[in-house]
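Of the protein chains in this complex, one is absent; all others appear in place.
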Amino acid sequence: MAEYLLSMSAFVLLMVALGLVRVARGPGYADRMMAAQLLGSGAIGVLLLFGAATGETAVVDVALTLALLAAFASIAFVQYVPTLDSTPPDAEPGPANTPGEGRP
Amino acid sequence: MTAVVSVGIVLLLVVLGLWTVVARAAFLAIAGFVAYGLLLALVWVRLAGVDVALTEAAIGGGLTGALLIGAASRLRGTEARCEAERCAPATRGLALLLSALVSIGLMVCVLLLPDPPPTLAPEVAQAMPATAVGNPITSVLLAFRALDTLLEAIVLVIALIGVWSMSPDKAWGGRPGSPQAVDPNGTLAYFARLLPPIGLVIGVYVFWAGADHPGGKFQGATMLAAMWMLMQMAGLADAPPVGHRGWRAAIAAGPLAFIAVGLLGVFTAGGFLAYPEGWAKPLIVVVEVALMPTLVLVLGLLLAGPAAREAHR
Partner (left out) sequence: MNWLLDVFSAIAVAGGAFFYLAGTVGLLRFPDAYTRLHALAKADNLGLALIVLGLLPQVGSVLAGLKLVLIWLLVLLSGAAVSQLIARAARRRERQP
């Protein structure tokens, strides 16, 4: 069972590594911002499987910390991108906020 | 199979590190660096350093990204010029040579370590029951090397003073950062209302579990500081004014309590920061509880930055 869980964690790690290719290539900011999110949930999966495989119960606390703070870096990225223009970070991209667009 | 996982993590780390160094835009480098920090937490777990993995996950996964993004947004004006700079090939060659030499030197040192490596772990294991604390890291940090922990706390406060000293003269004493224009009914505000209570419980749990399991005040304080920063980013709380005496007193209270416990040790146990017989655990708890608010405030204020708005009367 432990060997099986370890091989599953290696598989999830491989998936995360492949996902990072998109982060490196992806045109546009959104693809890069997915880095923190992808790595966060991937690392949590790897940590949980690893903890169960080795029997070390404290590893679940590391996964808990990551789960809590995974969103934090992504939110900081999202706050940064709009400093390149003038609209506030959380505003709806609707007609009130984008100038000069003809809408039905 | 564990070897495969380890080799995989190491390869991924090397590739990510190279990408972070090579990326020209600040934003890309920061994304790579945050990813690198998250992977380092996995490395620490592989090396059986779960306490360090907790700290790396808390700081590398959360605070470092926000701190670097804040720095990058302040440097926005110079970024175009930075990206257009090109070094002479000789400079690059020299930098490559020096980096390679340092890396090879480190590898040689690690591979030539005596086997078993010199360590004080057996002595710590023998002396630990006297401190009545189950986690050896906590016993080292707060009993055997308590002086280091005290000095670290003071260094953090000095770093905060350094950050505050960068405020422009007319903003001295005011609040850091500009007020966030965030939709109060939007996703970010909703998230910032929902997560901090959960984060508070988990932060205090990790702090309390540090006595016998991996954890401790630093990891717990990092989580609480991150929750506070989330509330500030969503506009639900505002950064405190830098000149306010109450906040400054709260920050100074932690190291002062620690120093008081140390002086108590001079009179009752024969040395600065020595603990009298049987009083080790209560005194350790007192020190940890006193340092926790200081750490939360200092970490949160370090992220908020120097004062930027004028102080009101």
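Note that the chains are named A and B in the order they appear, and that numbering of residues resets to 1 at the start of each chain.
The rule is simple: a residue touches a chain if its C-beta (ideal position, glycine included) is under 8 Å from a C-beta of that chain, and two chains touch if they have at least 3 such contacts.
As the structure is a prediction and not an experimental result, all values here were calculated from the model.
Visitor: Even though one chain is hidden, which residues of chain A still touch it in the full complex?
Guide: Residues 1, 4-5, 8, 11-12, 15-16, 18-19, 21-22, 26, 28-31, 33-34, 37-38, 40-42, 44-45, 48-49, 52, 57, 60-61, 63-64, 67-68, 70-71, 74-75, 78, 81-82, 85, 87, 89-93, 98, 101 of chain A touch the chain absent from view.
Visitor: Which chain B residues would touch the chain omitted from the figure, given the whole complex?
Guide: The missing chain touches chain B at positions 187-188, 190-191, 194-195, 198.
The definition used in the following text is that only the chains that are shown with their structure count from here on.
Visitor: If you average the CA atoms of chain A and of chain B, how far apart do the two points sit, in angstrom?
Guide: Measuring from centre to centre gives 21 Å for this pair.
Visitor: Please output the residues of chain B touching chain A within their complex, sorted ascending.
Guide: Residues 1-2, 4-5, 8-9, 12, 16, 19, 27-28, 30-32, 34-35, 38-39, 41-42, 45-46, 48, 50, 53-54, 57-58, 61-66, 69-70, 72-73, 76, 180-183, 186-189, 191, 195, 198-199, 202, 206, 209, 213-215, 219, 223, 226, 229-230, 233-234 of chain B touch chain A in their complex.
Visitor: Flag every residue of chain A that touches chain B in the complex, lowest number first.
Guide: My answer: residues 3, 6-7, 9-10, 13-14, 16-17, 20, 23-24, 29, 32-33, 35-36, 39-40, 43, 46-47, 50-51, 56, 58-59, 61-62, 64-66, 68-73, 75-77, 79-80, 83-84, 88-92.
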